[in-house]
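Here the complex is missing a single protein chain, while all its other protein chains stay put.
Right, chain A next:
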Amino acid sequence: MSQEEKVKKVLVLPGDKVEGIKQAQNIYLFDYNGEKRAAVAGLLDIKDEGASFVPLKGFYFPNEGDIVIGLVTSHAAANWFLDINSPYQATLSIQDFFGVKQGGQVPDDPFTYLKIGDYVKARIVAFDRVRSPALTVQDKGLGRITEGTVVTVRPVKVPRIIGKKGSMIETIKSASGCDVFVAVNGRVHITCQNEILQEIVAEAIKMIETQSHTTGLTARVKQFIEEERRVRGV
């Protein structure tokens, strides 16, 4: 890489060499004959202190302790199956949902309390290479989502939605007055005073997803929300 090309963003594709990376771990980088290469399309952010790799495509890989938003897709005799926007389907046991200890009594009709299509905010308690991710809702703020709306985005876009030191999410919150929670698995829970505001914020989130690699996005998002609020009269 020549000297004049320094301090810039370079688009790299699978198989391209990435030089000067300061990140120790990134699952989308691999070593080939002693050289670091990218495994997915991404941006190489070259700065004086070193380069960092930001994948533009990728998946959510469950980690123990992560707070995720899952969508209930089906259930078995003793647990629900949730789509957590990841290659792996998560499970939530009935006993955990009702906070009952092993052998305790759960309601006769547990599946009426949490139905297919419901969103659940939960924490991953166990995940390894043998079992599917197991979820728990036994913590403050966790459980079935009863109000607001949930938007699904690609998990690699989560850092951009949050922004540097939370700048983007703060902009959205202050411009809309809504409560926005971004789960690491790419699901955003938006709670506003009315549905029109919710729609505007959802559209702003989708805008960040599609334009995440462009500059000046925070200002454009702010302008978009203010403009839409004015047009729709909320």
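Basically, a residue touches a chain if its C-beta (ideal position, glycine included) is under 8 Å from a C-beta of that chain, and two chains touch if they have at least 3 such contacts; residues count from 1.
The rule is short, and it goes like this: contacts and distances are computed from a predicted model.
> Looking at what's absent rather than what's present, what does UniProt name the missing chain, "Electron transfer flavoprotein subunit beta", "DR2241 stabilising domain-containing protein", "Exosome complex component Rrp41" or "Branched-chain amino acid ABC transporter permease"?
Going by UniProt, the chain not displayed is called "Exosome complex component Rrp41".
> Can you tell me which of A:129, A:164 or A:230 touches the chain that was removed from the display?
Within the whole complex, the residue contacting the unshown chain is A:129.
> Looking beyond the chains shown, say which of A:39, A:92, A:151 or A:168 touches the absent one.
Candidates A:39, A:92, A:151 or A:168; residue touching the omitted chain: A:39.
> Among the options A:11, A:78 or A:116, which residue touches the chain absent from this view?
A:11
> For review purposes, identify every residue of chain A that touches the missing chain, sorted by number.
Spelled out for chain A, the touching residues are 8-11, 13-16, 27-28, 30, 32, 37, 39-41, 43, 55-59, 61, 87-89, 129-130, 154, 156, 213-215.
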